[in-house]
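First up is the structure itself, then whatever we jot down about it.
Left out: one protein chain. Kept in place: all the others.
And then chain A:
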Amino acid sequence: MNDLAIATDNLSKHYGRKRALNRLTVEIPRGGIHAIVGSNGAGKSTLFRLLLGLAQPSSGRSQILGRDSGALTPELRGRIGFVNEEHTLPDWMRVEAVKAMQQRLYPQWREDIYREVLGNFDVHPDQRVGELSRGERAGFNLSLALAQSPELLILDEPTLGLDVIAKRAFLEALMFIGAEQGGTIIYCSHQMEEIERVADNLLIMERGQLRSMSPPDEFRARVGYWIVDLPGNRPANDEIPGLLQARRIDDQHHLMVIDAGEHLQQFLRERGARVHSRQAVSLDQAIIGYLAKNHRTPDRNAR
């Protein structure tokens, strides 16, 4: 058993001509809450499907809890939980019956956890799954997943469409019940506010590849917002070191940049520019700025 929750090596997946994953190599250690962000089509859901052995890769390898995704035993599957955005459960079944079924399937079932998590949501055992609201179904689904006490819990956009109250309850259950069992949680979301609250580790994916992996605060610290006076012709975007976004507001240039301290300073000095201010940015600004930019790899920055 190795100490990685998941590992992929040059993992690719094509759907027809579309490349969903492009030689993705990523290793996520065990423990903690890992958030994956990326624009639509970045490959997050495809990655999950491949990891769980629900789809075959076009090339490359992936492992989950130290086992090849293609060769997962029922015993190993029992140690992995998966919650998707649809919260798919049989509509016609009653809550109690779904629970009883799951309880039989998972030997390490924790009834106390099931009750504690479900207690945050207004779900009655006699209700049919089809009668539950989206938030209640999400809560029910999370209760089932956490009660299985999985070593690894994967959640694909779990809070999509939940109201603020349901979302808060969901996050609390995830952080204070899920993460404290010592398991690993990997989840993807578009909700920056959520990521800032819960994530130990932030992964940014773009076009089927991993762009960045670090604690959220470290990523945020790499990005800065500069307001400068630039005399003469405006330089082309790819001349400005580390540029993510440039806007011209009231005759001044507003530059969002990454990893750019020294180089940008020197570049601006050579241009005779004056720096008005350098500001820190919020995590959501940093992530949005990063994803909005048109692919800029570190190599191209250096040139």
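Keep this in mind: contacts are C-beta pairs under 8 Å (C-beta built on N, C-alpha and C of every residue); 3 or more make two chains touch, one makes a residue touch a chain; residues count from 1.
Here, contacts and distances are computed from a predicted model.
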(request) Pick from "Carbohydrate ABC transporter membrane protein 2, CUT1 family", "Spore cortex-lytic enzyme", "GntR family transcriptional regulator" or "Formate hydrogenlyase" the UniProt protein name of the chain that isn't shown here. (result) "GntR family transcriptional regulator"
(message) Using the touch definition from the top, which of A:E27, A:E172, A:D229 or A:D259 touches the missing chain?
(response) A:E172
(message) Out of A:A199, A:V228, A:V257 or A:A273, which residue would touch the omitted chain in the full complex?
(response) A:A199
(message) To test your reading of the contact rule: which positions on chain A touch the chain that is missing from view?
(response) 32-33, 168, 171-172, 175-176, 179-180, 192-193, 196-200, 216-217, 220, 279-285
